[in-house]
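Here is chain A:
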Amino acid sequence: MSLLSLTNVSAFYGASQALFKVSLRVEQGAVVALMGRNGMGKTTTIKTILRMLPAAGGELMFDGEDLRRLPSHKAARLGLGLVPEGRRCFPNLSVEENLTAAARPGHWDLKRVAQLFPVLEERRAQSAASLSGGEQQMLAIGRALMTNPRLLILDEATEGLAPIVRQEIWAAIATLKRETGLAILVVDKSLRELRQIADEAVVLQRGETVWHGAMGALTPDITDRYLGV
Partner candidate 1 sequence: MSFLLLIEQILNGLQFGVMLFLTAAGLTLVFGVMGLINLAHGSLFMIGAFAAAATAAATGSFVLGLAASLAAAAAAGALVEMLVIRRLYNRDHLDQVLATFALILIFSEGTRWLFGSFPLYLNIPLALSGPVTLPGGIEYPLYRLTIIAVGLLIALGLFLLISRTRLGVQIRAGESDREMIAALGIDINRLYTVVFALGAGLAGLAGALVGAIQSVQVGMGEPVLILAFVVIVIGGIGSIKGALIGSVLVGLTDTLGGVLLPETFKLFMDPASATAVGSALASMLIYILMAVVLIVRPTGLYGARA
Partner candidate 2 sequence: EPVKVGMITTLSGGGAGLGIDVRDGFMLAVKQAGNPDIEVVIEDDQRKPDIAVQLADRMIQSDDVDILTGIIWSNLAMAVVPSATAQGKFYLSPNAGPSALAGKGCHPNYFNVAWQNDNLHEAAGAYANSAGLKNSFILAPNYPAGQDALAGYKRMYEGELAGEIYTKLGQTDYAAEIAQIRASDADSVFFFLPGGMGISFLKQYADSGVDLPVVGPAFSFDQGILQAVGAAALGVKNTSQWNKDIDNAANKAFVESFEAEYGRLPSLYASQGFDTANLILSAMAKADVKDQDAFREALRAAEFDSVRGEFKFGPNHHPIQDIYVREVVQEGDVFTNKILGVALEDHADAYAGECKM
(Lines give C-alpha, C1' and ligand atoms only; values in the text may rest on other atoms or scores of the structure.)
Protein backbone atom coordinates (compact mmCIF):
# COMPACT_ATOMS: atom_id res chain seq x y z
CA MET A 1 0.00 0.00 0.00
CA SER A 2 1.29 3.45 -0.83
CA LEU A 3 1.96 5.82 1.99
CA LEU A 4 0.27 8.67 0.17
CA SER A 5 -1.98 8.38 -2.80
CA LEU A 6 -3.96 10.94 -4.72
CA THR A 7 -6.35 9.81 -7.38
CA ASN A 8 -7.95 12.30 -9.72
CA VAL A 9 -8.03 15.04 -7.12
CA SER A 10 -9.65 18.33 -8.04
CA ALA A 11 -9.74 21.57 -6.10
CA PHE A 12 -10.98 25.12 -6.37
CA TYR A 13 -10.01 28.57 -5.22
CA GLY A 14 -13.43 30.07 -4.77
CA ALA A 15 -15.03 29.62 -8.14
CA SER A 16 -11.89 29.01 -10.15
CA GLN A 17 -10.68 25.50 -10.52
CA ALA A 18 -6.97 25.05 -9.90
CA LEU A 19 -6.69 21.25 -9.87
CA PHE A 20 -8.47 19.06 -12.34
CA LYS A 21 -7.11 15.54 -12.17
CA VAL A 22 -4.07 15.20 -10.03
CA SER A 23 -2.88 11.71 -9.31
CA LEU A 24 0.27 10.80 -7.52
CA ARG A 25 1.64 8.14 -5.26
CA VAL A 26 4.40 8.14 -2.69
CA GLU A 27 5.64 4.78 -1.45
CA GLN A 28 7.15 4.16 1.95
CA GLY A 29 10.72 5.45 1.91
CA ALA A 30 10.49 6.85 -1.61
CA VAL A 31 11.39 10.31 -2.80
CA VAL A 32 8.98 11.73 -5.33
CA ALA A 33 9.54 14.92 -7.25
CA LEU A 34 6.49 17.00 -8.09
CA MET A 35 7.25 19.08 -11.13
CA GLY A 36 5.67 21.62 -13.41
CA ARG A 37 6.04 25.16 -14.54
CA ASN A 38 5.02 28.16 -12.46
CA GLY A 39 1.36 28.21 -11.68
CA MET A 40 0.63 24.63 -12.71
CA GLY A 41 -0.75 23.55 -9.35
CA LYS A 42 2.13 22.10 -7.37
CA THR A 43 1.53 24.18 -4.29
CA THR A 44 -2.19 23.73 -4.64
CA THR A 45 -1.73 19.98 -4.65
CA ILE A 46 0.28 20.21 -1.46
CA LYS A 47 -2.31 22.42 0.18
CA THR A 48 -4.95 19.91 -0.71
CA ILE A 49 -2.96 17.08 0.82
CA LEU A 50 -2.59 19.01 4.05
CA ARG A 51 -6.25 19.89 4.09
CA MET A 52 -5.54 23.59 3.87
CA LEU A 53 -7.76 23.57 0.83
CA PRO A 54 -10.73 21.21 0.48
CA ALA A 55 -10.53 18.60 -2.22
CA ALA A 56 -13.57 18.90 -4.44
CA GLY A 57 -13.30 15.44 -5.86
CA GLY A 58 -11.06 12.42 -6.14
CA GLU A 59 -9.46 10.25 -3.55
CA LEU A 60 -6.88 11.29 -0.99
CA MET A 61 -5.37 8.58 1.20
CA PHE A 62 -2.51 8.55 3.65
CA ASP A 63 -1.44 5.30 5.21
CA GLY A 64 -4.87 3.80 4.78
CA GLU A 65 -6.72 6.80 6.18
CA ASP A 66 -9.03 8.92 4.11
CA LEU A 67 -7.55 12.38 4.45
CA ARG A 68 -10.67 14.00 3.11
CA ARG A 69 -12.41 13.32 6.37
CA LEU A 70 -9.77 14.94 8.54
CA PRO A 71 -9.11 18.51 9.58
CA SER A 72 -5.70 19.92 8.88
CA HIS A 73 -4.15 19.21 12.24
CA LYS A 74 -5.28 15.60 12.28
CA ALA A 75 -3.89 15.05 8.82
CA ALA A 76 -0.58 16.49 9.95
CA ARG A 77 -0.56 14.28 13.01
CA LEU A 78 -0.74 11.21 10.86
CA GLY A 79 2.82 12.07 9.92
CA LEU A 80 2.84 14.81 7.31
CA GLY A 81 5.60 17.37 7.76
CA LEU A 82 5.29 20.50 5.67
CA VAL A 83 7.92 22.99 4.58
CA PRO A 84 5.63 25.46 2.91
CA GLU A 85 6.27 27.69 -0.01
CA GLY A 86 7.36 31.11 1.21
CA ARG A 87 8.65 29.68 4.52
CA ARG A 88 5.85 30.95 6.74
CA CYS A 89 7.94 31.02 9.89
CA PHE A 90 6.13 32.51 12.85
CA PRO A 91 7.69 35.97 12.83
CA ASN A 92 6.74 36.88 16.40
CA LEU A 93 8.36 33.77 17.82
CA SER A 94 12.00 33.16 18.48
CA VAL A 95 13.89 30.58 16.49
CA GLU A 96 13.72 28.10 19.31
CA GLU A 97 10.01 28.68 19.82
CA ASN A 98 9.40 28.18 16.13
CA LEU A 99 11.10 24.82 16.37
CA THR A 100 9.38 23.63 19.52
CA ALA A 101 5.90 25.02 18.93
CA ALA A 102 4.63 21.93 17.18
CA ALA A 103 7.41 19.46 17.96
CA ARG A 104 6.51 15.82 18.45
CA PRO A 105 8.87 13.32 20.03
CA GLY A 106 11.06 11.16 17.85
CA HIS A 107 14.33 11.06 16.04
CA TRP A 108 14.49 14.78 15.43
CA ASP A 109 15.03 17.12 18.35
CA LEU A 110 16.67 20.49 18.89
CA LYS A 111 20.10 18.96 18.98
CA ARG A 112 19.81 17.12 15.70
CA VAL A 113 18.34 20.12 13.96
CA ALA A 114 21.18 22.24 15.31
CA GLN A 115 23.64 19.79 13.83
CA LEU A 116 21.94 20.04 10.49
CA PHE A 117 21.73 23.86 10.58
CA PRO A 118 24.29 25.24 13.01
CA VAL A 119 23.27 28.80 12.25
CA LEU A 120 19.89 28.19 13.86
CA GLU A 121 21.65 27.35 17.08
CA GLU A 122 23.49 30.68 16.90
CA ARG A 123 20.23 32.58 16.35
CA ARG A 124 18.27 30.59 18.89
CA ALA A 125 16.79 33.54 20.80
CA GLN A 126 16.41 35.90 17.85
CA SER A 127 12.94 36.53 16.48
CA ALA A 128 12.24 34.76 13.24
CA ALA A 129 11.25 38.04 11.61
CA SER A 130 14.80 39.32 11.78
CA LEU A 131 16.38 36.25 10.21
CA SER A 132 17.83 36.43 6.74
CA GLY A 133 15.78 34.81 4.01
CA GLY A 134 17.93 31.73 3.90
CA GLU A 135 17.96 31.37 7.64
CA GLN A 136 14.19 31.43 7.62
CA GLN A 137 14.21 28.68 5.03
CA MET A 138 16.37 26.53 7.25
CA LEU A 139 14.12 27.25 10.13
CA ALA A 140 11.10 26.12 8.16
CA ILE A 141 12.80 22.82 7.34
CA GLY A 142 13.90 22.37 10.93
CA ARG A 143 10.40 23.09 12.13
CA ALA A 144 8.93 20.41 9.90
CA LEU A 145 11.53 17.89 10.95
CA MET A 146 10.79 18.59 14.60
CA THR A 147 7.33 17.11 14.09
CA ASN A 148 9.06 13.86 13.17
CA PRO A 149 6.97 13.18 10.10
CA ARG A 150 6.73 10.03 8.05
CA LEU A 151 6.31 12.00 4.88
CA LEU A 152 8.21 15.22 4.49
CA ILE A 153 6.77 17.65 2.01
CA LEU A 154 9.18 20.25 0.70
CA ASP A 155 7.71 23.05 -1.38
CA GLU A 156 10.61 24.96 -2.88
CA ALA A 157 12.59 24.30 0.23
CA THR A 158 15.90 25.33 -1.23
CA GLU A 159 14.65 28.60 -2.62
CA GLY A 160 16.99 31.38 -1.66
CA LEU A 161 19.64 29.17 -0.14
CA ALA A 162 23.32 29.50 -0.82
CA PRO A 163 24.64 26.78 -3.12
CA ILE A 164 26.69 25.24 -0.38
CA VAL A 165 23.71 25.08 1.96
CA ARG A 166 21.62 23.70 -0.80
CA GLN A 167 24.14 20.95 -1.29
CA GLU A 168 24.05 20.31 2.40
CA ILE A 169 20.30 20.09 2.39
CA TRP A 170 20.27 17.72 -0.53
CA ALA A 171 22.88 15.69 1.24
CA ALA A 172 20.80 15.76 4.38
CA ILE A 173 17.76 14.64 2.44
CA ALA A 174 19.73 11.84 0.94
CA THR A 175 20.85 10.83 4.42
CA LEU A 176 17.29 11.00 5.67
CA LYS A 177 16.15 8.78 2.89
CA ARG A 178 18.92 6.34 3.42
CA GLU A 179 18.98 6.16 7.18
CA THR A 180 15.48 6.89 8.42
CA GLY A 181 13.49 5.66 5.48
CA LEU A 182 11.59 8.92 5.44
CA ALA A 183 9.34 9.35 2.45
CA ILE A 184 9.66 12.71 0.74
CA LEU A 185 7.54 14.67 -1.66
CA VAL A 186 9.61 17.46 -3.10
CA VAL A 187 8.97 20.45 -5.31
CA ASP A 188 12.08 22.14 -6.57
CA LYS A 189 13.18 23.91 -9.64
CA SER A 190 16.63 22.34 -9.82
CA LEU A 191 16.24 19.38 -12.08
CA ARG A 192 19.88 18.46 -11.68
CA GLU A 193 19.52 17.88 -7.98
CA LEU A 194 16.17 16.22 -8.25
CA ARG A 195 17.62 13.75 -10.65
CA GLN A 196 20.18 12.73 -8.10
CA ILE A 197 17.80 12.20 -5.28
CA ALA A 198 14.29 11.44 -6.49
CA ASP A 199 13.14 7.95 -7.34
CA GLU A 200 10.07 9.04 -9.18
CA ALA A 201 8.63 12.12 -10.77
CA VAL A 202 5.15 13.47 -11.31
CA VAL A 203 4.62 16.29 -13.75
CA LEU A 204 1.69 18.66 -13.56
CA GLN A 205 0.32 20.79 -16.29
CA ARG A 206 -2.62 23.12 -15.68
CA GLY A 207 -3.73 21.21 -12.63
CA GLU A 208 -3.50 17.80 -14.18
CA THR A 209 -1.01 14.97 -13.90
CA VAL A 210 0.41 14.70 -17.38
CA TRP A 211 3.31 12.40 -16.76
CA HIS A 212 4.60 10.13 -14.07
CA GLY A 213 7.25 7.52 -13.87
CA ALA A 214 10.73 6.73 -12.68
CA MET A 215 13.10 9.66 -12.52
CA GLY A 216 15.37 7.97 -14.97
CA ALA A 217 12.59 7.85 -17.53
CA LEU A 218 12.25 11.62 -17.54
CA THR A 219 13.74 12.27 -20.93
CA PRO A 220 14.87 15.67 -22.20
CA ASP A 221 11.97 15.53 -24.55
CA ILE A 222 9.54 15.46 -21.64
CA THR A 223 11.32 18.06 -19.58
CA ASP A 224 11.43 20.30 -22.57
CA ARG A 225 7.75 19.93 -23.23
CA TYR A 226 6.47 20.31 -19.69
CA LEU A 227 9.16 22.16 -17.81
CA GLY A 228 10.71 24.29 -20.48
CA VAL A 229 14.26 23.09 -20.01
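Selection criteria: all candidates are chains of the complex that A comes from, given by their letters.
In this text, a residue touches a chain if its C-beta (ideal position, glycine included) is under 8 Å from a C-beta of that chain, and two chains touch if they have at least 3 such contacts; residues count from 1.
Since we're looking at a predicted model, the values are computed, not measured.
K.L.:
Counting any copy, say which of 1 or 2 touches chain A in this complex.
P.N.:
It is 1 that touches chain A.
K.L.:
Quick check: in the complex, which residue numbers of chain A touch candidate 1?
P.N.:
By the definition above, chain A touches candidate 1 via 50-52, 71-74, 76-77, 80-82, 84, 88, 90-93, 97-98, 100-102, 104, 127, 143-144, 147.
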